[in-house]
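A protein chain is absent from this complex, but the other protein chains hold their places.
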Amino acid sequence: MSAIDFSTTFGNAWFPSPIFTASGCASSGKELSQFFDLKDIGAVVTKSIMNKERLGRPTPRMAETPSGMLNSIGLQGPGIDVFLEKDVPWLVAQKARIVVSIAGETVEEYSTLARKLRSVAGISAIEVNISCPNVENRGLVFACDPDASRRVIDGVRRTIGGELPIIAKLSPDVTDLVSIARGVVDAGADGLALINTVLGMVINLDTMRPHLGGKTGGLSGPAIRPIAVRAIYQVHAALPKVPILGMGGVASGRDALELIVAGASGVSIGTASFGNPTAIPQIQNELKKLLEEKGFTQLKDAIGYAHREEQSHE
Amino acid sequence: MSAIDFSTTFGNAWFPSPIFTASGCASSGKELSQFFDLKDIGAVVTKSIMNKERLGRPTPRMAETPSGMLNSIGLQGPGIDVFLEKDVPWLVAQKARIVVSIAGETVEEYSTLARKLRSVAGISAIEVNISCPNVENRGLVFACDPDASRRVIDGVRRTIGGELPIIAKLSPDVTDLVSIARGVVDAGADGLALINTVLGMVINLDTMRPHLGGKTGGLSGPAIRPIAVRAIYQVHAALPKVPILGMGGVASGRDALELIVAGASGVSIGTASFGNPTAIPQIQNELKKLLEEKGFTQLKDAIGYAHREEQSHE
Amino acid sequence: MAAINKNAAQLQATIVGNKLVGQYHQILISVGDLINVCKPGNFVAISVGGPSSKMVLRRAFAISRVSHSSSFGGTMELIVAPFGQGSKWLCSLPEGSEVDIVAPLGTAFGIPTEPVQALLVGGGYGSAPLFGLAEVLKSRGCRVDMLLGASTSSKIYAPMEGKRSVNSLRIYTEDGSMGHTGRVTEPIPELISDLGIGVIYSCGPMAMLAAISAITKDTDVVHQCAVEESMACGIGICMTCVLPLRNADNSISMVRSCIDGPVMDGADVMWDLVGKNPLVQQ
Partner (left out) sequence: MAAINKNAAQLQATIVGNKLVGQYHQILISVGDLINVCKPGNFVAISVGGPSSKMVLRRAFAISRVSHSSSFGGTMELIVAPFGQGSKWLCSLPEGSEVDIVAPLGTAFGIPTEPVQALLVGGGYGSAPLFGLAEVLKSRGCRVDMLLGASTSSKIYAPMEGKRSVNSLRIYTEDGSMGHTGRVTEPIPELISDLGIGVIYSCGPMAMLAAISAITKDTDVVHQCAVEESMACGIGICMTCVLPLRNADNSISMVRSCIDGPVMDGADVMWDLVGKNPLVQQ
């Protein structure tokens, strides 16, 4: 295609492109593969998987909001065993890079999941979702508590050993994101995923009650992009060496570049795929063109550029 | 106009309508008075005023975002003395209800402001803005710290005495909004204003640097409405007796009603006035019509309705 | 579990007709050869609001029928109720406008291999896909009777041409402004025995589908219904559109109505669990 070096890395994992799917917005890849070839994008980040099968939250599970949407899926999924048996081999056969997202209700569940993943071939990295807002008890959002999030990552790190990179996915719904980020990095995370959805609610004025079956849901889409850019910028400023998988409202190459210059080493595309099944390859092409137009010869030079400029100007 | 009782109260302050301006989105009312009569709306909440004159943050101070905008005004204003001399008498002459918003850099500055306001005639309530994100140091956002926010409100309460209702304006950018709300209510707040803007950033891809002069800014507009509804719902569930002045992305009577049934006793209109100078009277009319259509005879019955329904169903 | 409709494709298509029929818009879209893979029951997902839209999700519409015209080539017809901001935008488009569509999506009505007595039940715009289905059933030698219901006459969609492909058509409105007064489900038990109905095809509000399932329960009548759950993606990647289905072992699966549906076997759907927490009853 072009001369630009579009590759990126998270820990020891290498990806030919910085554009990934977002967990929960691509299932396990099969459906999107009808619209483009999964091996042509950076990686497939699979829907967060738990140890056991889970039916998720009641419907309605979504509400459209201005330039965004709320979802309250509640981590529906078949459980790790079925997932490893059916989805991973299929993805491997597609020659896709695979990032497996895991979620647990307890620190132990995360470790159990890590143990089951340890020896699976074909996985590039693990995304540890400690920030799903669609759980019954907000106390279960580990990423809202510095201590709990550290313990989850610590458990996963010990179980998995040093090989597989761990990317900890954080919530923006906290007072001090940087300290949570610092905590999970100290506990062994190789990278950070920013941001999970923002807790929100819509009231249905016909029923005069919360619209979602789960009452609250997670806000995603372009509406939250400024929050994502801010979170990435803040965390990259504090921890410039830790790679960030950025996400939140990216719907064009321009948007992806915004997250990258704020400090993201890779960009996940979530809600945009719902509105446009070919969003991911389109964004990837637009980003590549934009980088070239701006004279970059490698993606790596653009990562965190907004910070570097600043240093030279002030 | 109509038979519905549209009035609302915050502490001992009575307002003929629940629709207010939002602080910082109506200056001191003069400009909007060219488009409608200020006495016809619930109240004018004035731009947060500090003790001394303040020039604010460098330009650019705004960036449009999907269904929203970022601002980084940084509390530009003439200082309380000029404000009391020029703006308050003018508003009193208009027969407008006045809610004065105050902001300080220290706990003491808030008390000083309260002291200057104590004996001013014509003021219905004080909104204490402890949540402006446009300050140099996030440590200065009192509402991010339960202890600091309590101390500010405590100081204002002691200074002002028991007469003037105090509405504490909180930030959604916290891990545990309910505990902050509880703290300021314990310290003497009669009501709560929810929500101030959400911290965000936009990168300008021409300069490859943060677009705003102040780098970060506050996100407002319909994009954040689901966050506002959630915040109001959560806090009303925990503190059902504390009146809430709701705000965040309201642009229609339908939106205002959403905040009201979530638990707001009044609704401030901010960003919508920028896009439409007659937004406030329009929203007020739409809300009144909607309430009538739904068979309400008084606004008060609609406040927090989404919670009441819930109790009867579960 | 099903996979996404293997014929699904994304294309920029031109609206070649937009006509008001009662309270609905009959919208004709030129889609070329795609008509050859569209089956009764499939739906189309359309981007709404144009380039500066605040609406981030597509809207799903049943494909009412497809045909080939000499001037426009293959066309697909939709029956759209101008309900909220997305459907109103679509209904406001003048002929010649371009829309971004993904189609065909979802499962199709199963066509019996041998002639049977079929009853088609449509609620509101739910009748849209039934006329195309009726044609196919007729061509397979089935007897086709149709019941259409709505709250009021302007919400009954029953085009002239469509009526030709059914043996009988009875209309019910709740306000009595057209046809019989009452609910469309009322005559079903009697019709089943009178006509010896083997299969009911239904499309309409969820409550109507549930009511029909209750009627066909413990009978031999097959009930194929096209459900309508809120969908964020329409292609199986978001898990918002799920419905609780009873598995053979009595356990529950939450299946995606966009790829395992919209056409489902009404007997499998656990109607009383829709919108409830499935865990609670497990």
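Going by the order they are written in, the chains are A, B and C; count residues from 1 in each one.
Following the convention adopted for this analysis, contacts are C-beta pairs under 8 Å (C-beta built on N, C-alpha and C of every residue); 3 or more make two chains touch, one makes a residue touch a chain.
Just so it is clear, the structure is predicted and the values come from calculations on it, not from any experiment.
Touch with the chain that is not drawn comes from one residue among B:P16, B:G79 or B:G213, which is B:G213.
For the options B:K30, B:R182 or B:R308, the residue in contact with the chain missing from this view is B:K30.
Note that of B:Q94, B:T159 or B:N276, the residue touching the chain absent from this view is B:N276. For chain C, the residues touching the chain absent from view are 48-55, 85-86, 89. Contact residues of chain B toward the unshown chain are 24-27, 30-32, 34-35, 47, 55-64, 66-69, 71, 73, 76, 213, 221-222, 251, 271-278.
Residues of chain A in touch with the missing chain: 66-67, 222.
Quick note on the criterion: only the chains that are shown with their structure count from here on.
When each chain is reduced to the average of its Cα atoms, C sits farthest from chain B. Ranked by how close its mean Cα position lies to the mean of all protein Cα atoms, the top chain is A.
Here the spacing of chain A and chain B, counted between their Cα centres, is 34 Å. Put simply, the C-alpha centre of chain A and that of chain C have 35 angstrom between them.
Taken residue by residue, chain C touches two or more other chains at 54, whereas all remaining positions touch fewer. In chain A, the residues that touch at least two other chains are 63, 66-68, 221-222.
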